[in-house]
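The other protein chains are all here in position, but one chain of the complex has been omitted.
== chain A ==
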Amino acid sequence: MTPARRAVPAGAPAASERTGRAARLRRDPLVRAVRLLQVRPGRVAAALLAGAGSLGSAVALAAVSAWLIARASQMPPVMHLTVAAVAVRMFGVSRGLLRYVERLVSHDVALRGMATLRTTLYRRLSEGDGAALVQVRRGDLLARVGADVDAIGDVVVRGLLPAGVAVAVGAGSVALLAAFLPAAGAALAASLVVAGLVAPWLAARGARRAEERSAASRAEVAATAATLLDGAAVLTVAGRVDELVDRLRDSDARTAHAADDGARPASVAAALQPAATGLAVLAALVLGAQATAAGTLAPVELAVVVLTPLAAFEAVALLPAAALQVLRSRAAAERVMALLDPATAVDGGVPPGPAVRGAGPDAHGPVPERRSVAGSAGGSPSAPGRDRSVADARRAPQLVARGADVGWPSGPTLVGGLDLEVVPGRSVAVVGPSGLGKTTLLLTLAGLLRPHAGRVTLDGVDVADLGRAEAARSVVVVPEDAHVFDTTVLENLRVARGDVTAAEATSTLAAVGLGAWLDALPDGLATVLGADATRVSGGERRRLLLARALVSRAPLLLLDEPTEHVDAGGDDLMTALLDGSLAPGRGVLVVTHRTGGLDAADEVIALARTGSVSRARPRQRAGTARDRDTAQAARPAGPTA
């Protein structure tokens, strides 16, 4: 916060500084993410009340029992103590009960918020333009999104709520003490600030410092461990295991060193808790003793003033952990907002009009399957949609690329000046070694990415300008990393079209060579393909994705490496795809790095490293050895043995 504060001229009114800070707060990713949780203030207040009531009970228990014992020592009639005795027992019960209520209410608030955030995330990502999708495609980002959303929800339960409770209970305790002896109240307030503000700040600082300093060596540890285990056999035979284990030990030692560094503030933060508590008690004892001697404080009240602070620190003791939670949640919020921002900011790519219309054609009848992904994907189950989509299949859309430069947004152009046509009844194969941008090319042709230059049009309209559903009615793309959903085989096919019948599914699976596989499945089409499709081998997955593309109504299919990992019969499958026997009457474009079965294609386009470098790649981009590899410039296509 300091740099921005310095930026305000010395004489600037305080108001502008305040608004500046407020604006900065609004821009804080965590604040924005928490806002997206749309938590209801009423529920938060209820949780806060219960939490403050629970810890307040503990403070009250200490205060009242101190009073009870001090008063009892004066041997008053027992009658005078009954109220206090009942109150002590009551606080003994209310503490546990209210804590239970607080935990339930706060978790409910957080879970509701997480559900809202997940839905928002899904909506914005599905409605935004391709740029967001680009990020989504990369790595395990989405796998992490689940954990990140949870971390944002956690900040309510473990960060903000404990902070609110600590403020309420702290203020209450200070007020109680100040009512008896203002000086003792002030001492307690000062000690609470040390334990509740300084300690969490130190803890967070230590954690951040440890994290920053150890990030590099931690990554090294992970990478070395992965290298060792991935290459276990090779490294064992080559006799290099010991050497790499030594390297692992070194990186771990560096991590430990950095962690030690970060633990220093953390240990100070931890030590501040007993120190602050002790200080408050000692101050109360000394100040109280003087006040009692001076006659301004009753002896019985002295016991209350001295013993209450012992319980008052329980609330602030949770704050260092809360500060760490805020830190963690902020990092998660940054990632989630980074995912959301491009999705919402550049929304120009997909005008809403056609997209809305597009919900109709793929609609389908009632969903028989309980576990349906696509079952709910279609929107309204309107019957007329079916008629229209049959008509769609008879249409003859033309997908044309003219002088298209292909690449990720803000990345280098990978394939330059591409001309091609995909029309029903014609097959095109694009071959080239890995890493040349074949997948990028495919996504561009499907309208998921915009070409850097030139045009990709569907019946004369830029395909990226069409709504997703509109474009997908004519062109369906199956990227290499297409998802197999954690649901039944049939539902996985219905992802492409909601009304696929069991008979259609069976025949399509047989057509792509999965007949035997299907027969061997315990529940046939109703077999659930486990998480990460563990029941499916690499080759089977490819064929399943191909079957999914085939059951869609789109006349044009764009397929990414459809025969990768398909051991036996891969070339035959490719031939069947390209000679029209598998998808009669449709236009098929296949990108692959394999060369078998390609002679069945109507056209083969070869991408070569040298070719693409010379045509489209800016020289300065080609930085790595891989990029400049000229050893095996792809031979112009055509069948290789």
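Odds and ends about this structure:
The working rule: contacts are C-beta pairs under 8 Å (C-beta built on N, C-alpha and C of every residue); 3 or more make two chains touch, one makes a residue touch a chain; residues count from 1.
As a working rule, contacts and distances are computed from a predicted model.
Per the UniProt record, the chain missing from the shown structure is "Cysteine ABC transporter permease", taken from the list "ATP synthase subunit a", "Acyl carrier protein", "Cysteine ABC transporter permease" or "Pyruvate ferredoxin oxidoreductase". Checked against the full complex, the one of A:88, A:312 or A:547 touching the unshown chain is A:88.
The chain not shown here is touched by just one of A:167, A:263, A:423 or A:510, and that residue is A:263.
Across A:46, A:167, A:228 or A:423, the residue that sits in touch with the chain not pictured is A:228. When the omitted chain is restored, the residue from A:21, A:43, A:112 or A:402 that touches it is A:112.
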